[in-house]
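Only one structure is covered here, and it is reproduced in the block below.
Removed: one protein chain of the complex. Kept in place: all other protein chains.
Moving on, here comes chain A:
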Amino acid sequence: MPKPHHSLPFTRRQLLTRIGALAGSVALYQAMTSMGHASGTDFTRPPSLHGAKKGTKILVLGAGLAGMLSAYELRKAGYDVQILEFQNRSGGRNISLRAGDTVTELGGATQKVLFAQGNYFNPGPWRIPYHHQGLLYYCRQFGIELEPFIEVNHNAWLHSSNTFGGKSVRYREFSADFYGFTAELLAKSINQHKLDDIVSEDENHYLIEAMKSWGALTPDLSYTKGNISSWRRGFERPQGGGLEGAPVPSDVLSRKDIMKSGLWDWMAFNQRIDMQTTLFQPVGGMDQIGKGFARQVKDLITLNCKVTAISQNEQGVTVTYNDMAHGGAVRQMQADYCVCTIPLSILSQLDVQVEDAMKAAILAVPYASSVKIGLEFKRRFWEEDEQIYGGISFTDQPISQISYPSHGYFRKGPAVLLGGYLFGTPAYDYVGMPPQERLERALEQGSVIHLQYQKEFSNGVSFAWSRTPWVMGCCSMWTEEARRTHYKTLCSIDKRIVLAGEHASYVGCWQEGAILSALDAITRLHKRIVGAA
(Lines give C-alpha, C1' and ligand atoms only; values in the text may rest on other atoms or scores of the structure.)
Protein backbone atom coordinates (compact mmCIF):
# COMPACT_ATOMS: atom_id res chain seq x y z
CA MET A 1 0.00 0.00 0.00
CA PRO A 2 1.58 3.30 -0.98
CA LYS A 3 1.89 5.85 1.73
CA PRO A 4 -0.37 8.76 0.99
CA HIS A 5 1.56 11.78 -0.07
CA HIS A 6 -0.13 15.09 -0.20
CA SER A 7 1.16 17.69 -2.54
CA LEU A 8 0.48 21.11 -3.93
CA PRO A 9 -1.58 23.16 -4.44
CA PHE A 10 -3.79 22.44 -1.48
CA THR A 11 -3.42 23.31 2.13
CA ARG A 12 -3.70 20.26 4.33
CA ARG A 13 -7.10 21.36 5.52
CA GLN A 14 -8.49 21.77 2.03
CA LEU A 15 -7.06 18.47 1.01
CA LEU A 16 -8.49 16.66 3.97
CA THR A 17 -11.89 17.98 3.12
CA ARG A 18 -11.67 16.76 -0.42
CA ILE A 19 -10.28 13.41 0.59
CA GLY A 20 -12.97 12.98 3.13
CA ALA A 21 -15.22 13.78 0.29
CA LEU A 22 -14.27 10.48 -1.23
CA ALA A 23 -14.44 8.53 1.97
CA GLY A 24 -17.41 10.01 3.75
CA SER A 25 -19.97 8.94 1.26
CA VAL A 26 -20.78 5.58 2.73
CA ALA A 27 -21.77 7.20 5.96
CA LEU A 28 -23.58 9.81 3.96
CA TYR A 29 -25.53 7.15 2.16
CA GLN A 30 -26.57 5.60 5.41
CA ALA A 31 -27.42 8.92 6.93
CA MET A 32 -29.43 9.93 3.91
CA THR A 33 -31.44 6.80 3.59
CA SER A 34 -32.17 6.37 7.26
CA MET A 35 -32.92 9.92 8.38
CA GLY A 36 -32.83 13.55 7.27
CA HIS A 37 -34.23 13.32 3.79
CA ALA A 38 -36.33 10.39 4.80
CA SER A 39 -38.64 12.51 6.86
CA GLY A 40 -39.22 15.20 4.26
CA THR A 41 -38.22 18.80 4.77
CA ASP A 42 -38.64 20.91 7.84
CA PHE A 43 -40.93 23.68 6.64
CA THR A 44 -43.75 24.52 9.01
CA ARG A 45 -44.82 28.09 8.33
CA PRO A 46 -43.51 31.21 6.62
CA PRO A 47 -41.41 33.51 8.80
CA SER A 48 -43.10 36.40 10.47
CA LEU A 49 -40.52 39.11 10.73
CA HIS A 50 -41.36 42.18 12.79
CA GLY A 51 -39.72 45.43 13.71
CA ALA A 52 -37.49 46.17 10.75
CA LYS A 53 -35.97 49.62 11.12
CA LYS A 54 -37.43 51.68 8.27
CA GLY A 55 -34.95 52.60 5.60
CA THR A 56 -32.61 49.69 6.27
CA LYS A 57 -31.43 48.71 2.83
CA ILE A 58 -30.85 45.08 1.82
CA LEU A 59 -29.38 44.12 -1.52
CA VAL A 60 -30.24 40.66 -2.84
CA LEU A 61 -27.96 39.13 -5.48
CA GLY A 62 -29.52 36.71 -7.95
CA ALA A 63 -33.19 36.46 -8.96
CA GLY A 64 -33.64 32.71 -8.71
CA LEU A 65 -36.19 31.33 -6.27
CA ALA A 66 -33.91 31.92 -3.25
CA GLY A 67 -33.30 35.54 -4.21
CA MET A 68 -36.89 36.38 -5.08
CA LEU A 69 -38.29 34.77 -1.94
CA SER A 70 -35.72 36.57 0.23
CA ALA A 71 -36.74 39.86 -1.34
CA TYR A 72 -40.45 39.12 -0.95
CA GLU A 73 -40.26 38.31 2.75
CA LEU A 74 -37.78 41.08 3.56
CA ARG A 75 -39.90 43.72 1.89
CA LYS A 76 -42.93 42.40 3.72
CA ALA A 77 -40.95 42.83 6.93
CA GLY A 78 -40.42 46.49 6.06
CA TYR A 79 -36.95 46.54 4.54
CA ASP A 80 -35.90 48.55 1.54
CA VAL A 81 -34.96 45.77 -0.90
CA GLN A 82 -33.39 45.58 -4.35
CA ILE A 83 -32.33 42.56 -6.46
CA LEU A 84 -29.50 42.49 -9.00
CA GLU A 85 -29.66 39.71 -11.58
CA PHE A 86 -27.17 38.81 -14.29
CA GLN A 87 -29.59 37.38 -16.84
CA ASN A 88 -32.18 39.23 -18.87
CA ARG A 89 -34.78 37.07 -17.13
CA SER A 90 -35.61 36.09 -13.58
CA GLY A 91 -36.17 32.56 -12.27
CA GLY A 92 -32.61 31.22 -12.33
CA ARG A 93 -32.51 27.45 -12.72
CA ASN A 94 -36.32 27.44 -12.64
CA ILE A 95 -36.73 27.61 -16.41
CA SER A 96 -38.80 26.20 -19.28
CA LEU A 97 -38.17 26.36 -23.02
CA ARG A 98 -40.78 27.13 -25.67
CA ALA A 99 -41.01 27.92 -29.37
CA GLY A 100 -38.88 30.93 -30.23
CA ASP A 101 -36.52 30.64 -27.24
CA THR A 102 -32.81 30.60 -27.89
CA VAL A 103 -30.25 28.66 -25.88
CA THR A 104 -26.69 29.96 -26.13
CA GLU A 105 -23.96 28.00 -24.41
CA LEU A 106 -20.49 28.87 -23.27
CA GLY A 107 -18.40 28.34 -26.37
CA GLY A 108 -21.07 29.96 -28.51
CA ALA A 109 -23.21 27.04 -29.68
CA THR A 110 -26.72 28.38 -30.19
CA GLN A 111 -29.96 26.45 -30.50
CA LYS A 112 -33.33 27.77 -31.46
CA VAL A 113 -36.31 26.05 -29.93
CA LEU A 114 -38.69 24.90 -32.68
CA PHE A 115 -41.47 23.27 -30.68
CA ALA A 116 -45.07 23.64 -31.76
CA GLN A 117 -47.01 26.42 -30.04
CA GLY A 118 -48.13 25.41 -26.59
CA ASN A 119 -45.45 22.78 -26.04
CA TYR A 120 -42.67 23.23 -23.52
CA PHE A 121 -39.66 21.46 -22.06
CA ASN A 122 -38.24 21.73 -18.52
CA PRO A 123 -34.46 21.59 -18.91
CA GLY A 124 -33.89 21.93 -15.17
CA PRO A 125 -36.36 21.26 -12.36
CA TRP A 126 -39.36 19.18 -13.43
CA ARG A 127 -40.94 17.48 -10.41
CA ILE A 128 -41.90 18.43 -6.88
CA PRO A 129 -42.34 15.87 -4.11
CA TYR A 130 -45.47 16.34 -1.98
CA HIS A 131 -43.38 16.87 1.14
CA HIS A 132 -41.61 19.94 -0.23
CA GLN A 133 -44.03 21.95 1.81
CA GLY A 134 -42.10 25.22 1.67
CA LEU A 135 -42.21 25.44 -2.09
CA LEU A 136 -45.78 24.16 -2.23
CA TYR A 137 -46.86 26.72 0.36
CA TYR A 138 -45.62 29.59 -1.79
CA CYS A 139 -47.06 28.08 -4.97
CA ARG A 140 -50.45 28.09 -3.28
CA GLN A 141 -49.87 31.57 -1.87
CA PHE A 142 -48.91 33.00 -5.26
CA GLY A 143 -51.65 31.22 -7.20
CA ILE A 144 -49.43 28.83 -9.13
CA GLU A 145 -51.52 25.92 -10.33
CA LEU A 146 -50.11 22.42 -9.90
CA GLU A 147 -50.96 19.06 -11.43
CA PRO A 148 -49.70 15.52 -10.76
CA PHE A 149 -46.31 14.51 -12.12
CA ILE A 150 -46.13 10.80 -12.93
CA GLU A 151 -42.88 9.27 -11.72
CA VAL A 152 -43.64 5.56 -11.64
CA ASN A 153 -45.37 4.00 -14.61
CA HIS A 154 -45.70 0.23 -14.50
CA ASN A 155 -46.28 0.18 -18.23
CA ALA A 156 -43.10 2.10 -19.08
CA TRP A 157 -39.94 0.27 -20.15
CA LEU A 158 -36.80 -0.96 -18.47
CA HIS A 159 -33.88 -1.60 -20.75
CA SER A 160 -30.50 -3.18 -20.14
CA SER A 161 -28.22 -3.53 -23.17
CA ASN A 162 -26.88 -6.95 -22.28
CA THR A 163 -29.76 -8.73 -20.61
CA PHE A 164 -33.01 -10.10 -22.01
CA GLY A 165 -31.31 -10.06 -25.42
CA GLY A 166 -31.16 -6.27 -25.29
CA LYS A 167 -34.96 -6.08 -25.45
CA SER A 168 -36.90 -3.72 -23.21
CA VAL A 169 -39.20 -5.22 -20.61
CA ARG A 170 -42.18 -3.53 -19.04
CA TYR A 171 -41.57 -2.12 -15.58
CA ARG A 172 -44.59 -4.14 -14.48
CA GLU A 173 -43.19 -7.44 -15.74
CA PHE A 174 -39.80 -6.85 -14.27
CA SER A 175 -40.99 -5.74 -10.87
CA ALA A 176 -43.50 -8.60 -10.56
CA ASP A 177 -40.83 -11.15 -11.48
CA PHE A 178 -38.16 -9.57 -9.29
CA TYR A 179 -40.41 -9.57 -6.23
CA GLY A 180 -41.84 -12.97 -7.12
CA PHE A 181 -38.53 -14.77 -7.44
CA THR A 182 -37.12 -13.08 -4.35
CA ALA A 183 -40.19 -14.07 -2.35
CA GLU A 184 -39.98 -17.61 -3.66
CA LEU A 185 -36.35 -17.97 -2.58
CA LEU A 186 -37.11 -16.68 0.88
CA ALA A 187 -40.30 -18.66 1.37
CA LYS A 188 -38.72 -21.91 0.21
CA SER A 189 -35.63 -21.38 2.35
CA ILE A 190 -37.81 -20.98 5.39
CA ASN A 191 -39.93 -23.94 4.47
CA GLN A 192 -36.83 -26.08 4.10
CA HIS A 193 -35.60 -24.92 7.51
CA LYS A 194 -32.62 -23.19 6.04
CA LEU A 195 -33.22 -20.07 8.08
CA ASP A 196 -34.03 -21.69 11.40
CA ASP A 197 -30.97 -20.05 12.96
CA ILE A 198 -32.31 -16.58 12.40
CA VAL A 199 -36.09 -16.92 12.16
CA SER A 200 -38.14 -18.33 15.02
CA GLU A 201 -40.85 -20.88 14.40
CA ASP A 202 -43.86 -18.63 14.94
CA GLU A 203 -42.31 -15.92 12.77
CA ASN A 204 -41.79 -18.52 10.03
CA HIS A 205 -45.48 -18.82 9.50
CA TYR A 206 -46.07 -15.12 9.03
CA LEU A 207 -43.05 -14.71 6.83
CA ILE A 208 -44.20 -17.42 4.48
CA GLU A 209 -47.67 -15.95 4.29
CA ALA A 210 -46.19 -12.51 3.67
CA MET A 211 -43.95 -13.78 0.89
CA LYS A 212 -46.86 -15.58 -0.74
CA SER A 213 -48.87 -12.41 -0.78
CA TRP A 214 -46.08 -9.98 -1.64
CA GLY A 215 -44.52 -12.12 -4.33
CA ALA A 216 -47.68 -13.61 -5.92
CA LEU A 217 -46.62 -17.19 -5.14
CA THR A 218 -48.59 -20.34 -5.79
CA PRO A 219 -49.77 -22.45 -2.80
CA ASP A 220 -46.59 -24.53 -3.13
CA LEU A 221 -44.57 -21.29 -2.80
CA SER A 222 -43.46 -21.09 -6.42
CA TYR A 223 -43.30 -18.05 -8.60
CA THR A 224 -44.20 -19.39 -11.99
CA LYS A 225 -46.24 -18.86 -15.13
CA GLY A 226 -49.94 -18.87 -14.36
CA ASN A 227 -52.87 -16.69 -13.44
CA ILE A 228 -51.44 -15.71 -10.06
CA SER A 229 -48.26 -14.22 -11.50
CA SER A 230 -50.02 -12.82 -14.56
CA TRP A 231 -52.32 -10.75 -12.37
CA ARG A 232 -49.15 -8.86 -11.47
CA ARG A 233 -47.04 -8.95 -14.62
CA GLY A 234 -49.86 -8.90 -17.16
CA PHE A 235 -51.32 -11.64 -19.37
CA GLU A 236 -49.99 -12.82 -22.69
CA ARG A 237 -53.52 -12.31 -23.99
CA PRO A 238 -55.46 -9.90 -21.80
CA GLN A 239 -58.90 -10.63 -20.42
CA GLY A 240 -61.66 -9.89 -22.88
CA GLY A 241 -65.42 -10.16 -23.25
CA GLY A 242 -67.55 -12.91 -24.72
CA LEU A 243 -66.68 -16.26 -26.10
CA GLU A 244 -62.92 -15.91 -26.41
CA GLY A 245 -62.50 -13.62 -23.42
CA ALA A 246 -60.41 -15.95 -21.27
CA PRO A 247 -56.93 -14.53 -20.61
CA VAL A 248 -53.76 -16.42 -21.42
CA PRO A 249 -50.98 -16.22 -18.82
CA SER A 250 -47.60 -14.83 -19.78
CA ASP A 251 -44.13 -16.36 -19.44
CA VAL A 252 -41.99 -15.08 -16.61
CA LEU A 253 -38.50 -13.74 -17.24
CA SER A 254 -35.40 -15.68 -16.30
CA ARG A 255 -34.46 -15.21 -12.65
CA LYS A 256 -30.79 -15.18 -13.44
CA ASP A 257 -31.23 -12.42 -16.00
CA ILE A 258 -33.31 -10.38 -13.61
CA MET A 259 -30.69 -10.53 -10.91
CA LYS A 260 -27.89 -9.85 -13.39
CA SER A 261 -29.63 -6.96 -15.14
CA GLY A 262 -29.16 -4.34 -12.44
CA LEU A 263 -32.55 -2.95 -13.42
CA TRP A 264 -33.77 -3.34 -9.82
CA ASP A 265 -31.72 -0.22 -9.12
CA TRP A 266 -34.36 1.84 -10.89
CA MET A 267 -37.05 0.38 -8.72
CA ALA A 268 -35.03 1.25 -5.65
CA PHE A 269 -34.61 4.75 -7.06
CA ASN A 270 -38.35 5.15 -7.39
CA GLN A 271 -38.83 4.02 -3.81
CA ARG A 272 -36.86 6.93 -2.32
CA ILE A 273 -38.97 9.41 -0.45
CA ASP A 274 -38.12 12.06 -3.03
CA MET A 275 -39.75 9.99 -5.76
CA GLN A 276 -42.78 8.73 -3.88
CA THR A 277 -46.32 9.55 -4.88
CA THR A 278 -47.62 12.25 -4.99
CA LEU A 279 -45.31 14.41 -7.09
CA PHE A 280 -46.41 17.65 -8.76
CA GLN A 281 -45.53 19.90 -11.66
CA PRO A 282 -46.83 23.39 -12.41
CA VAL A 283 -49.47 23.52 -15.13
CA GLY A 284 -47.87 25.00 -18.26
CA GLY A 285 -44.19 24.51 -17.39
CA MET A 286 -41.90 24.69 -14.37
CA ASP A 287 -41.15 28.35 -15.06
CA GLN A 288 -44.66 29.21 -13.92
CA ILE A 289 -43.18 29.10 -10.42
CA GLY A 290 -40.43 31.57 -11.26
CA LYS A 291 -43.00 33.77 -12.96
CA GLY A 292 -45.31 33.55 -9.98
CA PHE A 293 -42.51 34.60 -7.65
CA ALA A 294 -41.49 37.39 -10.04
CA ARG A 295 -45.02 38.82 -9.99
CA GLN A 296 -44.49 39.53 -6.29
CA VAL A 297 -41.13 41.28 -6.61
CA LYS A 298 -40.91 42.43 -10.22
CA ASP A 299 -40.47 46.06 -9.22
CA LEU A 300 -37.41 45.18 -7.12
CA ILE A 301 -35.40 43.38 -9.82
CA THR A 302 -32.77 44.96 -12.04
CA LEU A 303 -31.81 42.55 -14.81
CA ASN A 304 -28.55 42.44 -16.80
CA CYS A 305 -26.29 43.20 -13.82
CA LYS A 306 -23.20 41.06 -13.64
CA VAL A 307 -21.94 41.20 -10.07
CA THR A 308 -18.16 41.02 -9.90
CA ALA A 309 -17.26 42.06 -6.35
CA ILE A 310 -18.80 42.36 -2.90
CA SER A 311 -17.05 44.33 -0.19
CA GLN A 312 -18.10 45.40 3.28
CA ASN A 313 -17.05 47.53 6.23
CA GLU A 314 -18.63 48.93 9.41
CA GLN A 315 -20.92 51.19 7.40
CA GLY A 316 -22.31 48.75 4.90
CA VAL A 317 -21.90 46.61 1.84
CA THR A 318 -20.75 47.71 -1.61
CA VAL A 319 -21.55 45.58 -4.63
CA THR A 320 -19.71 46.19 -7.89
CA TYR A 321 -21.32 45.05 -11.12
CA ASN A 322 -21.23 45.43 -14.87
CA ASP A 323 -24.34 46.98 -16.33
CA MET A 324 -24.71 44.69 -19.32
CA ALA A 325 -27.54 46.76 -20.75
CA HIS A 326 -25.06 49.65 -21.04
CA GLY A 327 -22.00 48.11 -22.59
CA GLY A 328 -20.88 46.50 -19.35
CA ALA A 329 -20.36 49.85 -17.59
CA VAL A 330 -18.95 49.34 -14.10
CA ARG A 331 -21.36 50.47 -11.39
CA GLN A 332 -21.64 50.19 -7.65
CA MET A 333 -24.55 49.89 -5.29
CA GLN A 334 -24.51 50.38 -1.54
CA ALA A 335 -26.67 48.73 1.07
CA ASP A 336 -26.71 47.99 4.77
CA TYR A 337 -26.82 44.22 4.25
CA CYS A 338 -26.54 41.71 1.45
CA VAL A 339 -28.26 38.37 0.79
CA CYS A 340 -26.18 36.66 -1.88
CA THR A 341 -27.82 33.77 -3.77
CA ILE A 342 -25.26 33.55 -6.59
CA PRO A 343 -24.35 29.86 -7.08
CA LEU A 344 -21.01 28.91 -5.51
CA SER A 345 -19.78 27.84 -8.93
CA ILE A 346 -19.76 31.54 -9.82
CA LEU A 347 -19.27 33.10 -6.40
CA SER A 348 -16.09 31.07 -5.81
CA GLN A 349 -14.38 33.16 -8.48
CA LEU A 350 -15.76 36.59 -7.59
CA ASP A 351 -13.96 39.09 -5.41
CA VAL A 352 -15.83 38.67 -2.13
CA GLN A 353 -14.70 40.29 1.08
CA VAL A 354 -15.46 37.73 3.76
CA GLU A 355 -13.53 35.87 6.47
CA ASP A 356 -11.02 33.25 5.35
CA ALA A 357 -13.14 30.40 6.67
CA MET A 358 -16.08 31.62 4.59
CA LYS A 359 -13.85 31.91 1.54
CA ALA A 360 -12.71 28.33 2.06
CA ALA A 361 -16.32 27.20 2.39
CA ILE A 362 -17.28 28.94 -0.85
CA LEU A 363 -14.42 27.12 -2.59
CA ALA A 364 -15.15 23.72 -1.08
CA VAL A 365 -18.14 22.66 -3.14
CA PRO A 366 -17.73 21.31 -6.67
CA TYR A 367 -20.69 21.36 -9.05
CA ALA A 368 -22.14 18.34 -10.78
CA SER A 369 -22.67 18.24 -14.51
CA SER A 370 -25.91 17.32 -16.22
CA VAL A 371 -27.51 17.36 -19.65
CA LYS A 372 -31.19 17.20 -20.43
CA ILE A 373 -32.51 16.62 -23.92
CA GLY A 374 -36.01 17.58 -25.05
CA LEU A 375 -37.43 15.90 -28.15
CA GLU A 376 -40.60 16.83 -29.96
CA PHE A 377 -42.42 14.10 -31.89
CA LYS A 378 -45.22 14.49 -34.40
CA ARG A 379 -47.58 12.40 -32.30
CA ARG A 380 -47.85 10.73 -28.90
CA PHE A 381 -46.86 7.28 -30.13
CA TRP A 382 -46.01 6.22 -26.58
CA GLU A 383 -49.66 6.75 -25.68
CA GLU A 384 -51.27 5.73 -28.96
CA ASP A 385 -49.19 2.62 -29.65
CA GLU A 386 -47.91 1.58 -26.24
CA GLN A 387 -50.37 2.86 -23.61
CA ILE A 388 -47.72 4.79 -21.73
CA TYR A 389 -49.21 7.84 -20.03
CA GLY A 390 -46.52 9.82 -18.24
CA GLY A 391 -43.78 8.23 -16.16
CA ILE A 392 -40.27 7.19 -17.02
CA SER A 393 -38.54 4.43 -18.97
CA PHE A 394 -35.01 3.67 -17.81
CA THR A 395 -32.03 2.39 -19.77
CA ASP A 396 -28.36 1.71 -19.16
CA GLN A 397 -27.46 3.74 -22.26
CA PRO A 398 -26.04 7.23 -21.69
CA ILE A 399 -29.46 8.90 -22.07
CA SER A 400 -30.44 6.95 -18.93
CA GLN A 401 -34.13 7.75 -19.18
CA ILE A 402 -37.05 8.77 -21.33
CA SER A 403 -39.81 10.62 -19.55
CA TYR A 404 -43.22 11.06 -21.13
CA PRO A 405 -45.25 14.20 -20.56
CA SER A 406 -47.51 14.11 -17.49
CA HIS A 407 -50.02 16.41 -19.16
CA GLY A 408 -51.97 16.77 -22.38
CA TYR A 409 -52.86 13.07 -22.52
CA PHE A 410 -54.72 11.88 -25.62
CA ARG A 411 -54.08 15.12 -27.47
CA LYS A 412 -53.47 14.88 -31.16
CA GLY A 413 -50.50 16.60 -32.65
CA PRO A 414 -46.90 17.03 -31.56
CA ALA A 415 -45.70 16.51 -28.00
CA VAL A 416 -42.38 16.88 -26.20
CA LEU A 417 -40.71 14.23 -24.08
CA LEU A 418 -37.50 14.13 -22.08
CA GLY A 419 -35.24 12.13 -24.37
CA GLY A 420 -32.22 12.01 -22.09
CA TYR A 421 -31.13 13.02 -18.62
CA LEU A 422 -27.43 12.49 -18.17
CA PHE A 423 -25.19 12.63 -15.12
CA GLY A 424 -21.62 11.86 -14.20
CA THR A 425 -19.21 10.77 -16.90
CA PRO A 426 -21.82 10.55 -19.68
CA ALA A 427 -22.86 14.10 -18.86
CA TYR A 428 -19.30 15.40 -19.28
CA ASP A 429 -19.13 13.55 -22.55
CA TYR A 430 -22.36 15.00 -23.92
CA VAL A 431 -21.72 18.53 -22.63
CA GLY A 432 -18.55 18.42 -24.74
CA MET A 433 -20.47 17.58 -27.95
CA PRO A 434 -22.07 19.99 -30.39
CA PRO A 435 -25.84 20.17 -29.71
CA GLN A 436 -26.66 18.44 -33.00
CA GLU A 437 -24.62 15.41 -32.02
CA ARG A 438 -26.36 15.19 -28.64
CA LEU A 439 -29.69 15.00 -30.45
CA GLU A 440 -28.45 12.37 -32.87
CA ARG A 441 -27.23 10.18 -30.02
CA ALA A 442 -30.46 10.61 -28.10
CA LEU A 443 -32.43 9.56 -31.16
CA GLU A 444 -30.24 6.56 -31.78
CA GLN A 445 -30.47 5.33 -28.19
CA GLY A 446 -34.15 6.11 -27.87
CA SER A 447 -34.84 4.09 -31.02
CA VAL A 448 -33.72 0.98 -29.17
CA ILE A 449 -36.74 1.43 -26.92
CA HIS A 450 -39.21 3.02 -29.33
CA LEU A 451 -39.06 1.99 -32.97
CA GLN A 452 -41.23 4.99 -33.87
CA TYR A 453 -38.48 7.44 -32.91
CA GLN A 454 -36.86 8.05 -36.30
CA LYS A 455 -40.13 8.27 -38.17
CA GLU A 456 -41.95 10.55 -35.76
CA PHE A 457 -39.14 12.87 -34.69
CA SER A 458 -39.72 16.52 -35.37
CA ASN A 459 -37.11 18.64 -33.53
CA GLY A 460 -35.21 18.88 -30.27
CA VAL A 461 -33.09 20.92 -27.92
CA SER A 462 -30.42 20.02 -25.38
CA PHE A 463 -29.41 21.89 -22.26
CA ALA A 464 -25.84 21.46 -21.01
CA TRP A 465 -25.75 22.79 -17.47
CA SER A 466 -21.96 23.12 -17.23
CA ARG A 467 -22.06 25.40 -20.23
CA THR A 468 -24.78 27.63 -18.87
CA PRO A 469 -23.01 30.96 -18.28
CA TRP A 470 -24.88 31.91 -15.11
CA VAL A 471 -24.40 28.71 -13.16
CA MET A 472 -21.64 26.77 -14.97
CA GLY A 473 -22.89 23.52 -13.51
CA CYS A 474 -26.02 21.75 -12.41
CA CYS A 475 -26.03 21.80 -8.63
CA SER A 476 -23.72 21.85 -5.64
CA MET A 477 -22.15 18.52 -4.78
CA TRP A 478 -21.71 18.36 -1.02
CA THR A 479 -20.10 15.44 0.69
CA GLU A 480 -20.37 14.60 4.31
CA GLU A 481 -16.81 15.63 5.02
CA ALA A 482 -17.19 18.99 3.30
CA ARG A 483 -20.41 19.53 5.23
CA ARG A 484 -18.66 18.82 8.50
CA THR A 485 -15.88 21.24 7.78
CA HIS A 486 -17.63 24.04 5.89
CA TYR A 487 -21.42 23.94 5.95
CA LYS A 488 -22.06 25.89 9.14
CA THR A 489 -19.57 28.54 8.09
CA LEU A 490 -21.17 28.81 4.66
CA CYS A 491 -24.54 29.47 6.27
CA SER A 492 -23.26 31.87 8.90
CA ILE A 493 -23.68 35.62 8.62
CA ASP A 494 -20.34 37.15 7.70
CA LYS A 495 -20.74 40.61 9.24
CA ARG A 496 -23.23 42.07 6.71
CA ILE A 497 -23.38 39.29 4.16
CA VAL A 498 -25.36 36.06 4.25
CA LEU A 499 -25.49 33.40 1.54
CA ALA A 500 -28.63 31.57 0.49
CA GLY A 501 -29.64 29.15 -2.25
CA GLU A 502 -29.84 25.46 -3.04
CA HIS A 503 -26.16 25.15 -2.02
CA ALA A 504 -26.85 26.40 1.51
CA SER A 505 -29.28 23.60 2.34
CA TYR A 506 -29.49 19.89 2.98
CA VAL A 507 -32.08 19.65 0.22
CA GLY A 508 -29.47 20.06 -2.50
CA CYS A 509 -30.58 20.22 -6.09
CA TRP A 510 -34.19 20.75 -5.19
CA GLN A 511 -36.08 24.01 -5.34
CA GLU A 512 -37.16 23.33 -1.78
CA GLY A 513 -33.51 23.74 -0.81
CA ALA A 514 -33.50 27.26 -2.25
CA ILE A 515 -36.73 28.08 -0.39
CA LEU A 516 -35.68 26.71 3.00
CA SER A 517 -32.23 28.21 2.77
CA ALA A 518 -33.65 31.64 1.93
CA LEU A 519 -36.15 31.54 4.79
CA ASP A 520 -33.48 30.52 7.26
CA ALA A 521 -30.95 33.11 6.05
CA ILE A 522 -33.31 36.07 6.14
CA THR A 523 -34.78 35.07 9.48
CA ARG A 524 -31.31 35.02 11.04
CA LEU A 525 -30.30 38.20 9.25
CA HIS A 526 -33.40 39.97 10.51
CA LYS A 527 -32.67 38.88 14.07
CA ARG A 528 -29.12 40.14 13.70
CA ILE A 529 -30.28 43.49 12.37
CA VAL A 530 -32.97 43.98 14.97
CA GLY A 531 -30.61 42.91 17.72
CA ALA A 532 -28.04 45.40 16.49
CA ALA A 533 -30.56 48.23 16.15
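Criterion: a residue touches a chain if its C-beta (ideal position, glycine included) is under 8 Å from a C-beta of that chain, and two chains touch if they have at least 3 such contacts; residues count from 1.
Operating definition for what follows: contacts and distances are computed from a predicted model.
Note on the omitted subunit: UniProt lists it as "Alcohol dehydrogenase", one of the names in "Alcohol dehydrogenase", "histidine kinase", "Nucleoside ABC transporter membrane protein" or "Nitrogenase molybdenum-iron protein NifN".
The chain omitted from view is touched by exactly one of A:P249, A:P405, A:P426 or A:G501, namely A:P426. Across the entire complex, the residue among A:M211, A:V317 or A:L344 in touch with the chain not shown is A:L344. Among the residues A:C474, A:A500, A:L516 or A:I529, only A:C474 touches the chain that is left out of the figure. Of A:A368, A:V448, A:I493 or A:V530, it is A:A368 that touches the chain left out of the display. Panel shows chain A; residues 1-10, 15, 18-23, 25-26, 28-29, 32, 37, 86, 106-107, 125, 127, 161, 265-266, 268-269, 272, 274, 306-308, 344-350, 363, 366-370, 394-401, 421-429, 431-432, 464, 466-479, 506-510, 513 of it touch the chain omitted from the view.
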